[in-house]
Structures are given as C-alpha cells and as structure tokens.
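Of the protein chains in this complex, one is absent; all others appear in place.
Which chain is which? They are A and B, in the order written, and residues in each are numbered from 1.
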Amino acid sequence: MAHSRLSFTPDDRVNAFLTTCPEPEYGTGRLEGLAIAIKDNISTKGIRTTAGSRILEGYVPPYDAHVVSLLLAEGAAIAGKTNMDEFGMGTTTENSGYGPTLNPLDTGRVPGGSSGGSAAAVAAGMVRMALGSDTGGSIRCPAAFCGIVGLKPTYGRVSRYGLIAYANSLEQIGPMARTVGETSRLMQVIAGYDPRDSTSIEQPYCHTPDKNIQGRRIGVPEEFFGAGVDPAVAAKAWEAIEVLEKKGAEIVTCRMPGMAYALAAYYVTCMSEASSNLARFDGVRYGPAADTKKPWHEAFQERRGTSFGKEVRRRIMLGTFALSSGYYGKYYAKAQAARQQVKLDFIRLYKEVDVLAGPTMPTIAFRLGEKADPLSMYLSDILTVPANLAGVPAISVPCGTVDGMPVGLQIMGRHFEDEAVIDTAFAYEQAVV
Amino acid sequence: MVFERDVEHIAGLADIGIVKEELDEFTIQFNRILDYFDILDTVEGDCVYEQDRYNVLREDVISPSLSQEDALKNAGETEDGFFKAPRVM
Partner (left out) sequence: MNMENMTAVPIAGSRSEQSAGYISQAAGSPPHPEADETIIGLEVHCQLDTATKLFCACSTDYRSDGPNTHTCPVCLGLPGALPKINRKAVEFALRVAKALNCEVLLESVFSRKNYFYPDLDKAFQISQYDKPLAVGGYLVIEGDKGEKMVRITRVHMEEDPGRLVHKGGVDRARYSLVDYNRAGIPLIEIVTEPDMRSPKEARRFLNKLRVTLEYLSVFDSDKEGSLRVDANISLQPEGWFDREKKSYKGRNRVEVKNISSYKGVEKALTFEITRQRNVIRKGHPIEQATRHFVETQGITTASRSKEEEQDYRYFPEPDLCPLRVSSWVEQIDLPELPDARRARFIGQYGCSPNHARTLTGDLKLADFYEKVAGNADPALSATWVADTLIGELNYRDLGIGSVTPSHIIELVNLVKSKTLTDKNAIDVIRAILDGILQKQPAETPSQVVKRLDLGATDSGIAPAAIADVIREQPQAVADYESGKKEAFMFLIGQVMKKTRGKADPAELNAMLRDALDGRGQ
C-alpha cells in the first residue's frame, strides 16, 4: 500500500513529540502524503507507544489501533507520537514521564492536556493535523490553550480499539487541526463502525462543513459563565456567541443543574476505571521487566511505585478507594447516579436548543508549575467534563485572545450530531476570518 | 477524613508502592479531594447511569492469533516460550 516516503524532521523545541518517524511511508487516498501526529496512547504497530509513561518504556505494539489503520488506508504518513500527561491524567502535559511539552505561543506556559503534544505540534506548524484523545477535555483543553481546533466526537463514533485505556466509558479519539475544515476532513477518515469495539456505532461521518446556521438555536448554560471562570475569558466566549447570533442563530440562556456534581462524578468515574485499567502494567508481558527474583506482590509494587508518576498513583489509589468494600455505594455508585443526572440535563436542554455553547476552559493557559495542587488542576476541567459524562460531541474553536493567549469557544451537540457542532464552529470561524 | 494509616491501607489494597515521605502529602491531598467528592452525597434518587445498548456480540469464528514470537516480543523475560513472572508467595 505504501508507495512513497516523506521527510519529517521537525524543529521540536517544545517537546511535542516523544517519537518521530523521520521517513514515514505513505500511500494514496484522501490523506495522501499528509504527515499526521498521533497521541502516544494510540497503538501504532512497530512504533514505540508509551502513553507518556515510564511503565511502557520501550513498548512496541504488535498491532495498529483502528484509527491508525484507517489513516494508513487513506494514504496518511505517521509523523510521530506526541507527548501527553501520563495515561491522559492531567490538564497540562506536565505529568508526562518524559518531561513537559511547552506552549508554542508562550514557552513559559503549558499547552494544556492531556493531548498537549498533539496540540503543540499543530500550533507550531510541525504537522497540519493530529489525533488526540479526550477523556474529560483532553482534546479541547489543549486546542483552546494552543489556539487550534479540536473535536471530541460522540461516544461510540470513533473506535477506541488500540487506545490505551484510561477511563473507557468516557474517552474518545478525535481530530485536531488548525481549522474546522481540516478537523472535519480528519474526522471523515477516523469515524465509523469497528466490530472490535463493543461501544462502536455504525454512524460514519461524511460531512462537509456548512456555515449556514440560520435559525439554529444555541443554548448558553449560565453555569459555564459562573464562579471560577475568568471574566475576560467569559467575555471572549460571549463575544463569539454574539457573532453566531449575528449569523442567524438564536441564543437561549439556560441552566444545567447537574454541573454542581459533574466534576466529582467525572473524577470518581475516571479514577475508578483507571485503577482497574492500569493494574495490568506488571512488567510481565510488556514494559520494563518486573524483578522475578522477588515475590510477586513486592515486585509488582516496586514496578508500579517507581514507574508510575505521582498523579497516576494518586488516581489509582483514589479509584481503588472509590470501588472498595464499604465505599462503592458512597463514591462509584453515586457518581453513576450523578452522571445520569448530567446526561438527563443534556437531553432536556436538547429538546429546546440544537447546540450548547460556552468557553472551553475557565482560563487561558496556565504558567508552567502553576497547577501544582491536584484539586485546583481538577477544577479547571469543570467545563469540559459534562460532554464526556453524557457522551455528546463537543468542539473547541479559537475565539480570540486574552493577554495574548488564545481562548476557546466550546460547542456541544446532541448525540451523533457531530455535524451540527462542526457547522456551528465553522460558521464562527468563517465569520471572523 | 482519612489518616495516614488509611492511605497506607489504600496503597496496600491498590498494591502500589509509596514511600514514607509521600504519605503526608498524599494524605493532605486525599482529604481535600475526598471532601470535594462529598458533593455526591447531594445527588438525589437512586437512578443509575443507563447503558442504551445491549447484546453487542460477535460470531464464534476463529481469526489467526499472534505468533509466539510476536506475543513474547515485549516481555522483559521469557523462557521456553513462556513469560517469566515473579512468584506469588
């Protein structure tokens, strides 16, 4: 299938890539010869894949993730694997086991996370498109912080086969690019049914963005402009929503009461799932070897203790606690109930409006080291996690700057209406070019 | 409220290595995070998160497996086609 080779030697001053492929092969198709960066938690056959963790140092998957097969089949060239917070656990890409990625727009700031490497690679012009993954905002946050476009598709629309699991019930692989058009183009290739993923749905994406949003009803939840959201950022998002109004959309303010416990529901769920997902890294089948001279539990604890970063161990412990005997009902079960409430909020709102809009992140990109306290970092995900809890599509599109740093406008849609989300973002993008 | 001994217990349950110096820091952080999670106590009703799909099944048809070589390729230690693992004592 591969016919030609590309030369890919980026000037990667921001540590966007963990692995680069200097001469990737490419074939023919809709992405012919296009260099695409892949987040390092997406399995690539024959190319080192670590998910940003030391515990997967040297791991070379014997198989391609479904999305990677699709890219290759359309002639794309795999440019390399991008840096990320270890297993996706972070909002800054500072939690990588291989050093942080810097924001190309201000190297004193973080690029956002966890798909910070992918966002930085696109923002710095090293590649035109990249794949990220979004568990609680991991595509949209770095897109917002780096001033690019990033889409978290509807849950089930893109196969997760080959995506190293962090929180299975929440995450999706999605496209990142400089423009809505390119984001949509990448989405065309990666969406579609995969029989190997039980949560995959037969719902291909064959859409070309349409900027006509005449009559579209846009809901604006008050909570997205509430406490904790930087007023300057909120103002930028409002301006953008007003642009959409001028283009014929109808703006409806609304409420989303489930937001009160969305973040807690999100963190309990993702930590619980992660505590189980990450237990397989025992140094037997892959990753740095466990010490076979020691007893099993000792070797296992040592492998995990030395190779996992602090944030990963924190989440594994909290997730273990949330599932443990005596606490399951208080944490995991309650989080699922809260999650259902959030989902019902969306379903109720989508009876009145077509899409929901607000800022992607409460602030502009943090300075490096600014979010040292875990809880304060978690709190910055408040605006992105609802879409993951409900499984609805959500996009971040750049909408101006504050203090010279980009702000993202987030647009969320109904289940399987990724097209409406793309169109709304496209309408805004076209209006301000 | 969790104490250092609780964090040690959780670390044991999770079979995850922590060192003494981290214990204090983890304990403080856990308390802040768990306090935040208490908001879940305000969730009303016993509603459960609904899965809308069911009976997603595949047919019982064999596909080729990995070769033994590929299966073992990423292993730290192997012996006679087996993975080598520490013993459970």
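Simple rule for what comes next: contacts are C-beta pairs under 8 Å (C-beta built on N, C-alpha and C of every residue); 3 or more make two chains touch, one makes a residue touch a chain.
Bear in mind that the values here come from a model prediction, so they are computed numbers and not experimental data.
Asker: Among A:69, A:107 or A:168, exactly one should touch the missing chain; which is it?
Answerer: A:168
Asker: Which listed residue (A:5, A:48, A:285 or A:348) would be found touching the missing chain in the intact complex?
Answerer: The one listed residue touching the chain not shown is A:285.
Asker: Which residue among A:12, A:94 or A:273 touches the omitted chain?
Answerer: Within the whole complex, the residue contacting the unshown chain is A:273.
Asker: Can you list, in ascending order, the subunit A residues touching the missing chain?
Answerer: Residues of subunit A in contact with the hidden chain: 41-43, 49, 51, 56, 59, 61-63, 65, 160-165, 167-169, 195-199, 272-273, 275-276, 279-280, 282, 284-286, 292-293, 296-297, 300, 320, 323-326, 328-329, 332-333.
Asker: Tell me where the left-out chain touches subunit B, residue by residue.
Answerer: Against the left-out chain, subunit B lists 13, 15, 48, 51, 53-63, 65-68, 71-72, 79-89.
In this text, only the chains that are shown with their structure count from here on.
Asker: Provide the residue numbers of subunit A that touch subunit B in the complex, in ascending order.
Answerer: 58-60, 62, 195, 198-199, 201, 260-261, 263-265, 267-268, 275, 279, 282-302, 304-306, 308, 310, 313-314, 316-318, 320-321, 324, 330-331, 333-341, 343, 373-375, 378
Asker: Which stretch or stretches of subunit B touch subunit A in the complex?
Answerer: 7, 10-11, 13-19, 22, 26, 29-30, 32-34, 36-37, 39-43, 45-50, 53, 56, 58, 66, 70-71, 73-77, 83-89
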